[in-house]
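Note that one protein chain of the assembly has been removed; the remaining protein chains are unaltered in position.
Letters A and B mark the chains in the order given here, with residues in each chain numbered from 1 onward.
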Amino acid sequence: MSVGTSTLPSNAPDSVEHSPTVASLQIAPSPHLSDRSLSTQRMMIEVIIALLPVMAVAVYVFQWYAVTSIGLCILVCLGAEAGLNRLAGKSQTVGDWSAVLTGLILGLSLPWNAPWYVAVVGSLAAIGLGKAVFGGLGCNIFNPAMVGRAFVMLSFARELGAAAYVVVESQLTVVTEATPLSLAKQFAADLAAGRVTAGDARLQIESAERFWALLVGQVNGSLGETSAIAILLGGIYLLARRVISWEIPLGVVLVSLVCVELSHLTGQTLLSPMNHLISGSLLFGAVFIATDPVTSPVTRWGRFVYGLGIGFFVVVIRVFSSYPEGLMFAVLLMNATVPLLNRWTIPNPLGGPVPKKG
Amino acid sequence: MAAASPTALERFLNGIIPENPVYRQLLGMCPVLAVTGAMKPALTMAAATAFVLICANLLISLIRGLLKPHLRILVFTMTIATFVTIADRFLAAYLYDMSKELGPYVPLIIANCLIISRCEICSSKQSVGVAFADGVGMSLGFALALASIATVREILGSGTWFGLTVLPSFWPTWGIMVLPPGAFLVLGLLLGLVEWIGHRRATST
Partner (left out) sequence: MMDPETQKNRNYLQQAWLVLLLGFLYGGALAGVHTSLAPRIAENRLQETLNVIPDLVPGAVIQQTEMLSIAGPGGQMERIYRTADAAGQHNGWVLVAAGQGFADRIEILVGLDPQFTTITGVYVLDQKETPGLGDDIRDAEFLDQFRGKSADIPLSVVKMSPSLPGEVQALTGATVSTWAVCDIVNQAIDQWRDPILDQQVSSASGTSSADEIP
């Protein structure tokens, strides 16, 4: 059965008695089978376990920057969740680990050298504007971590822009070079201006060493997005544990490969499809962000189309806009279409389709 | 009519908080979102709207006995459009920089539902004094709403208020507040706050 669990906050006045770990409402297409092990808490913890390799790479590559940034995001997210629940007079939902996961994903999606206030403001926006104003977990339309990231991205464009990643004098060697996607954009600009030849540019960004570096994560970028292998490990774990469904990541990957191939052939982008896939946050987003059960469709076809949409917008933003990466906006855009996708893809109930009237 | 028409004082007070054009009636959202990035343009817009609203209210109230029911909207629109054009030309002549900054939003006062709704609800039915009080009250309410949103956006987004620096230089300004998304976020949050305060007052008494 496909998984589509979400917890609706209970408005029970005696909040002390209410256990936040039991899912009070599950949304999924038929057949409806009850499984108490699919609690919100369990799913969140599974995702956190799947993120362990990614976190390990982040700490290995970016050292203390990763620890402080992610830690701060998680702490502020937990604090905001607890404080806003109290303010709204709701039962406490800190124990369901969802705020921890939001903080973790937000932290992993921020640049390695994001100043502390970016983490704080982003976490407050993620929990406050992304979740609490809609009524808490399960009621939010947009992915909270991406709402928080969009908020700080638009607020502190200087601190989070492509140029901010690069620090020339640093003990971390990876950060002296631009992020892979900025580098590709730079070469494309240089090529257009006739400063390099196409062969040179390709050689620079498509070499075997670069490919290997992208796989293991020895490149500049946001904390969680650098290593393709670590992300794939997490993804396989989540698929095996049936926490996420395969339709969304497959949709994202398939359509982005096709779109990049098209734009690669027409000369719109220098990078090959494979390189696009493992550069930037595409893979991280496909596995950990787009699969958020609350903000993705509940039907199988809906999920696939949702994944296709994300992949398509990522490539459009990467290739045609001045932003090097477009995952955040792509996810937020497709989040808005989820109610429609759900409505358009209602599956046949068990026992055959409902006969049409008239 | 069953209920007595509100008096001038009631009209005046209603406009400021109980029937606030922005927070209660949700009218005139276009300037509320578009020009509240800073205090100066917000208050210039509020003043231009006040001029048009008060003048239109006075004139419609004066000729209310002559209005034909099926032609009244036409008369309202003509009157409003005339005063808007006058306001727009005066801004361009005497506050050129501000008029450039406000751009199309001054001519767009014509489309502000607040003004035509006041013509319809109040000035086409009541005396000149009441219509004047209504115009002033509604204008104050509108100015208050614009100023509240602009205060949040300018302080958080630029660290200034009326162009004067109010936040220390180490404070990182939130660029999103000056951008269009900031307008929607602040409007939504302040609407929620006003609603919440109103709700608490209603339940506590």
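By our rule, a residue touches a chain if its C-beta (ideal position, glycine included) is under 8 Å from a C-beta of that chain, and two chains touch if they have at least 3 such contacts.
Bear in mind that the values here come from a model prediction, so they are computed numbers and not experimental data.
Visitor: Given the contact definition stated above, which residue among B:Cys30, B:Ala47 or B:Ile86 touches the chain not shown here?
Guide: B:Ile86
Visitor: Per the definition of touch given earlier, which of B:Val22, B:Met45 or B:Val75 contacts the omitted chain?
Guide: Considering the complete complex, B:Val75 is the one touching the chain left out.
Visitor: Using the touch definition from the top, which of B:Leu33, B:Ala47 or B:Leu67 touches the missing chain?
Guide: Considering all chains, including the one not shown, the answer is B:Leu67.
Visitor: Given the contact definition stated above, which residue among B:Pro6, B:Pro41 or B:Gly175 touches the chain not shown here?
Guide: B:Gly175
Visitor: Given the full complex, what residues of chain B touch the hidden partner chain?
Guide: 63, 66-68, 71, 74-75, 78-79, 81-82, 85-86, 89-90, 92-94, 96, 100, 157-158, 173, 175, 178-179
Visitor: In terms of residues, what is the contact footprint of the unshown chain on chain A?
Guide: Residue positions of chain A that touch the missing chain: 157-158, 161-164, 193, 322.
We adopt the following convention: only the chains that are shown with their structure count from here on.
Visitor: With centres defined as the mean C-alpha position, give me the chain A-chain B separation in Å.
Guide: Centre separation, chain A to chain B: 41 Å.
Visitor: If you look only at chain A, which of its residues touch chain B in the complex?
Guide: These residues of chain A touch chain B: 115, 117, 121, 129, 133, 151, 154-157, 159.
Visitor: Which bits of chain B are touching chain A when the two form their complex?
Guide: 172-177, 179, 181, 185, 188-189, 192
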